[in-house]
Structures are given as C-alpha cells and as structure tokens.
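Note that one protein chain of the assembly has been removed; the remaining protein chains are unaltered in position.
Here is subunit A:
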C-alpha cells in the first residue's frame, strides 16, 4: 500500500496499535533543556524510576541562559537555580549534558542537527514546540509537554494518535531578497495560526527542494505557528551531504546502511494526504507581521488589512492586536522607525543566517536609533562566525555579537525588549509580551532584519539590494 513519508516513519516506530487507544510510539531521540524537564525528573524520583534509555537522551541549557559573560555565574537567582538543577538531574540520571561552557552548547534545535544527532527516519521529541525544526531531515519531530517528557524518560515511548497529513507544495523560483523565512511566513499568513492544527505537514515542490538544509530547518521550525504538530521534508542529496562527517553521524559501514535506508524515505507517488495546498514561489515577497500572532503577516509593501474586513466574531481580537502594536487599519509599515533588531532564535541563528546578514552589512553601519543583537544558535556557530571573520563585520557595523541561547526570542532570560519598543526580529512568535512585557515584535527574515538595522526603519530589502 502506498504511504506518505509520515506514515512510513510512524509505522516503523509503532510498538503497539490497538483499537480505541492511542498508538504506543517509540522515540529514538529525546532532547531536553532546563525549563521543561525539572518537574519530569521529579516525577521519576517520586515513582522510583530511572531514565529508561539515557543514551538516547541529550541535554543542553538554552532558554534561561544569559548571552553575555556566560562563564560567570548567572546573576538571576531563579535562572541559575534552574540551570544548576539541570546539571544535577543529568548527573543523577546519567544523561549527557552540553551545558554552559561546553563547546557543543547551544539552542537545542540548532545543536541536534549540527552534531549529526538529527537524522532522517528518526522519531524525535523535546519539551519545546519548535522541535518541528528537525523535520527538515525527514524525521518525525514534535514538541511535547512536561508530563510527556516524564513519559519518554520512563519508557522511551509516547502514547500518540496518528496525525492527519497535509502536503504543502511550493513550486517555482524565489525572487531577489526573498528567503525561506518569507516562504513560511507567507504560508502561515495564508492558512492562519490555526490552519495546520491536527496535521503533520510535508513540505515539497521545487522551491523547497532547492533550499539548503538550514533554510529547510527555518521552514519546518515554524510549522507549529500554524498549529501543526510537525513539518518535514523528504531527505535528498542535500540532506545526506549536510549530515556526512558530523560528530555523531553514522560512519563507515553504518553510514552505507543508513544511507540505503534514508533513500527509501519519501512519500509514494500515489500516497494520499488528508489535505494538499499549493503555492507559487513567485507570489512571495519579503514578509513582515503586523499583529500578535504569526498568522497576521503580509508582504512588506502591503497595507494592514482593515478590521472590518475580518469575520465579525474575530474583530474584537483583531482590533486588540492592532491596538497592542500601535498600528491602524490600512497603514503601510514601510518607513516606520524601529528600536531593536534581534537576529537569532531556533528559527534563524545558524551560520548561513549570520553569513547572509554579514554579506549585506559589509561596509554599512547600523542606524543610530537602533540596538542590534546577533545571537548565534550555538557555540559552534559562534566559533565558525569568528573563524570566517563575521565578528569583525558585525563589530564594524555596530552590531553586537552575543553568546548562544534563546535570548530575546522569549523574554525569559536577561535579554528583553523594553515596553512599547518595536523589535524587528528573526524569531518565530509575535505574541503580546513574548520578547518582554509590552514589547512589540515584527517577525521578518534575517535579510529584512539587516535592512531595518541599517536604515533604522522598516525597509523593503529589495530596494537596497537593487542599489548594490
């Protein structure tokens, strides 16, 4: 019988499937971090259980860490306690930890792929909704709650309903200045912040196939922003080339065996999806969000849709969002001054993102009214940026290159955007207060963020690329 890629991987991991019950799904790799794991470790202690498969569990500290002076003790007491607790728990339960100071430390969804832990055909979970990132390799990867973290600790399995499948095809060629981030913001704007709920999405089509692995990760990362449990892309030569030689990637005979299996991981030609959507890459322009959920996005040259044009039951929430942002119906955002530019997060903090920004700002300088933070996704990305001299370019441009972590994506650690300020951000969520109480977030690509940094206002990056 023909199967979708999701079904192939799912079926290969079902320990037990029984009518009237969710499947017992085997989990190959469990990634953990300091925020959503302590209560799960506590649960194990209360039940008197060990971590069932500690070698299939990898930990790092990312959400709550400072991004300056990381080797000094964390100033904020509760944050320090939580990070220390992770260290203690990992030691007690025999889990490998890439904590602060370790050369592999970084955002959990950046280090998995770069270390060769993320592989095609795997099932992977983490107590973090952006676990969908790993789907870029053709893996089933999704975010879970803390009770489920405890479940995976205890059994290496999860009780899960098999999800519905959706195929999103993007065909054609992207225009100048349009990137993977714009593709995903465009799709979310089209189908809304709830449009993918209940589905696992497979991204396909020529525009997706032509993307690098890091760009594919950006796409899969934001699957959750339309409500989908996960998103994935069939592995191909680009995937295999990216994985080969990485720290924990299979080697020698093991590599050949794995590769042969990975090549079977695609949706069969006549496989049936529960839903199929098709988009044309040529229709996509650089995107920006204007509201307080990622579905409230538009092409940067467009005007904010009118409240009256929204369905009647949604007008109150829509108006509330615009009020929060300080925007009005029909307004254009072009030329609007910005206060902060944040380039980072599990969506856009990889070396290609930093290279793209550096290439653009070379011989340019940030506008005076803007504070610019560049937060690499991992120690390895940070080191690579320095090896390539990107740090010098950022320094000359007046951009601050900080140390790895989730940083200003979620306003949990020290990096917060002040109340009322506008932050043009490469992260994934523009919720109220996401980057700090009353902070206002505009989601964009790294290139559009770099353009805003240089001009000090919201800018169509294509105008600057045309000048060059």
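Everything below uses one rule, namely that contacts are C-beta pairs under 8 Å (C-beta built on N, C-alpha and C of every residue); 3 or more make two chains touch, one makes a residue touch a chain; residues count from 1.
The rule is short, and it goes like this: contacts and distances are computed from a predicted model.
Visitor: According to its UniProt entry, is the unseen chain "3-isopropylmalate dehydratase small subunit", "Nitrogenase protein alpha chain", "Amino acid ABC transporter substrate-binding protein" or "CoA transferase subunit A"?
Guide: Result for the unshown chain: "3-isopropylmalate dehydratase small subunit".
Visitor: In the whole complex, not just what's shown, which of A:118, A:148, A:165 or A:267 touches the removed chain?
Guide: With A:118, A:148, A:165 or A:267 as choices, the missing chain is touched by A:148.
Visitor: With the missing chain put back, which residues of subunit A would touch it? List them for me.
Guide: Those residues of subunit A that touch the unshown chain are 15-16, 20-22, 24, 26, 35-36, 38-39, 42-43, 47, 52, 63-64, 78-79, 81-82, 85, 127-129, 143-148, 150-151, 154-159, 161, 193-194, 197-198, 224, 227, 229, 292-293, 295, 313-314, 316-317, 320, 410-412, 416, 419, 429, 431-434, 437-438.
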